[in-house]
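Every protein chain except one is present and positioned as in the full complex.
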Amino acid sequence: MANNVLVLAEHFQGHVTDITFELLGKARELAPALGGSVGVALLGHDVGGLVSKLGAAAVVYAADRPELREFTPDAYAAVLGIAVAHASPRVVLLGSTSVGLDLLSLLSARVNLPCIDNCTAIKFQDGGLVATSQIYGGKLFAEVLLTQRTTLIAVAPGMFPAEAGRVSGKPQVVQIPHALVAPEPRTSFRRWIEPPPGDVDITKVPVLVSIGRGIKNAENVPQAQELADLLGGAVSGSRPVIDQGWLPKTRQVGKSGMTVKPKLYLALGVSGAPEHVEGMRGAELIVAINTDPQAPIFSVAHYGVVADVFDILPSLTEEIKARQDTSAA
Amino acid sequence: MDTLQPQVTPEKPGVIFPEIAQIPELFRTCIQCGVCSGSCPMGEVMDFSPRKAAKMIADGRFEEVVSSNTPWLCVACHTCQVRCPSQLLIPDGLFPALRSAVMAEGKPMEQDLQKALQNTYLYGNPMGQSPRKRAEWTKTAGVPVPIISQIKRPVEVLWIVECYPSYEPRNQEISGKLARILNALGVDFAILGHEERCLGDCEWLAGERGLFEMLIERNIEILGKYRFKEILITDPHAYRTLLNIYPKLGGTFRVKHYVQFLAERLGQLKPLLNKKPSAAVTYHDSCCLGRKTGHYDEPRALLQAIPGVKLVEMIQNRESALCCGGGASTIYLDRYIQDRAKDRLADRRVQQAAATDAGILAVACPYEPARFEDAVKITGNEEKLVVRDIIELLAESMELV
Partner (left out) sequence: MNIAVLAKQVPDLVEGVEIDAGGKAVDPTSIRYILSESDDHALEEALLLKERAQGRVEVFSLERGEVRDTLCTALAKGADRVVMVRTGLDTPPDNHTAAKMFASLLRGLAFDLVLTGVRAIDDLDGSLGGLLAGYLSLPYVGLIRKVEISSDGGTVVVEKEYPGGYAAELEVRLPAVLGIQAAEQPPRYVPVSRLRQVMKTGTVEEQLASPPPAEPVGVERLFKPEEGAGAAMLSGSPDEVARQIVNLLSERRLLR
């Protein structure tokens, strides 16, 4: 009877990444209620040392082979498909990540199982499982009732607490039978491309003044810089700002940029699309300024102001200067 | 002078939207005197100055000019065009043709400008805001602002608010104040609201002929649905385009810029002006109201009507006024221009204002408040200067705020 929860473990440069623990924590909550147990699929090469980190699971389905050292969708999908068949899960949890996203759709079609993306919550309701997904850039949420079949769910990073999944232990290890039929993989990994050395490492800065499309054009970046300088921080931005060339890629916060946890995150004209929020929701204090009262950023911010950034920014800069002058005096 | 007459510079006869291949013929009378290059505020930065570009095009060297930085540096200040002894259409003809050629070749464009054009195509405004929100500003105007499709009757004055005054927050405030002034004067007016679309000045000068034609067709159709005696416009770029270009393509209307409209009602306005301004005022002649359409006296008359005002002139004023650097869609090319120019025109202009006794830089164009307020900060003149639209100064003096 399919009542287990299977999590796909992700690892990078020898470490299990946070998304794995977030999913394991959720799995630990769901599995008992389903009457099943938690399994985790660990694919890679020379990854035996990571097993002890995955104590939140009862079983580790492992595939440790040279061709799996780095993620390639084809090979991983084939192996994961076998693991799913063995684990008889009710749900398979993957991260909505560079790895999970490719696998979600590829596997769903190959093994003919339903899938859901952008998931922000999973709960029991009226005897069934309901997954909540964020769509339309975070402007709408959809609640989906899962069918009785095994469902693949991609969860947005940062939705569930990682602490709940960080449990050491000695799960049982089961080797996934060799799956690859094709003698040569159709997709092969060649090399990693490292990010160019940046001027500022925004993950290490205590204050981030982060700009979005709401700042209108590159001419206005210096105002944000001035504020950042006053607060001893740096300017960062959402993806559209980087795409427009107003800031270098090293300043990007979000899905294919950096994940930051500063003491203060000032979101100026940032709408708060999930891909961005994923990179900054862990900040200690989030203050958002946006003209749109329905901007998704207000759901994750601690404090918000519905206003034009350029109405507030000058006053804010003045007030900070004044306050810092009096304290220095 | 007892009557105020605009020294209207009649639009030069010429071809609307020339193709680059037509330029050699159109510029046959260019005597290569160099007045254009000498007058051009961006001349030093251009790969090929206007004079040189004209000569190269006449010689058939299209590609070199089209691939240079020249096409995108003209801010359409018209200093060259008013001085050209052969009355050639430089910002109105040569530059749109060059830009059109760049686009036709599929060369990559500055993303800010591309986005502005795409937004105008989809939403009728370069900001990319929904047309349904075009009249949102009226909710905080403080007085009723009738929308002509709702009141369903002819009006004396159709006020075309245009894109920046409708959507840009700093300008939305100014629009609200003008609504209050019109209300205080008892003017029978209405706006188009969500039916209004960009009149197309930027698009035409950016070389986007097809987009301009699309806008003009639609605007003439919309305006044809309603009955009104005259059109009031706040944006000088749109004013000039509606006044001088639309008639050539089938849309002739009686149109006035607000400085003209209010100056005509000075007798009624003056008794309502009570408060003295907080500082001496200097007025910036914007290119579209100044060199292109000759309205130098009306804005000054309005300012002079404010009790206790002291009006001073900047070193470059009236016909010689210095452009803020945003015309002809270059408001979307700030980054491109900034990477190439050694200083910004807006900064230079603000320094000129700061060199006078004035504490208030008065403007009458929706581009100016944001550009000059930025420049005031960048040049460190925050203690010295504020930027106010004439509408704001009138409304303050009338104590309507």
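The letters A and B name the chains in turn, as written, and every chain counts its residues from 1.
In the analysis below, a residue touches a chain if its C-beta (ideal position, glycine included) is under 8 Å from a C-beta of that chain, and two chains touch if they have at least 3 such contacts.
Keep in mind that this is a model prediction, so the values were computed, not measured.
Enquirer: Looking at the whole complex, which visible chains does the left-out chain touch?
Expert: A, B
Enquirer: Please pick, from A:G35, A:P161 or A:P195, the residue that touches the omitted chain in the full complex.
Expert: Only one listed residue reaches the unshown chain, and that is A:P195.
Enquirer: So that we can see where the missing chain sits, which residues of chain B does it touch?
Expert: Where chain B meets the chain not shown: residues 100, 103-104, 106, 108-109, 111, 114, 117-118, 121-123, 128-130, 132, 208-211, 213-214.
Enquirer: Touching the missing chain, which residues of chain A?
Expert: 70-74, 77, 97-98, 101-102, 104-110, 114-118, 130, 133, 135-147, 152, 154, 186-196, 198, 206-207, 230-232, 243, 249-250, 252, 255-259, 263-264, 279, 284-285, 287-288, 293-294, 296, 298-307, 311-312, 314-316, 318-320, 323-324, 327
One rule holds in what follows: only the chains that are shown with their structure count from here on.
Enquirer: Please compute the C-alpha centroid of chain A, do the same for chain B, then give the distance between them in whole Å.
Expert: Here the centre of chain B sits 46 Å away from the centre of chain A.
Enquirer: For chain B, which residues are in contact with chain A within the complex?
Expert: Of all residues in chain B, those touching chain A are 111-112, 169-170, 332, 334-335, 338, 370, 374, 377-378.
Enquirer: Tell me, which parts of chain A touch chain B in their complex?
Expert: Residue positions touching the partner: 217-220, 222-223, 244-246, 291, 308, 310-311, 314.
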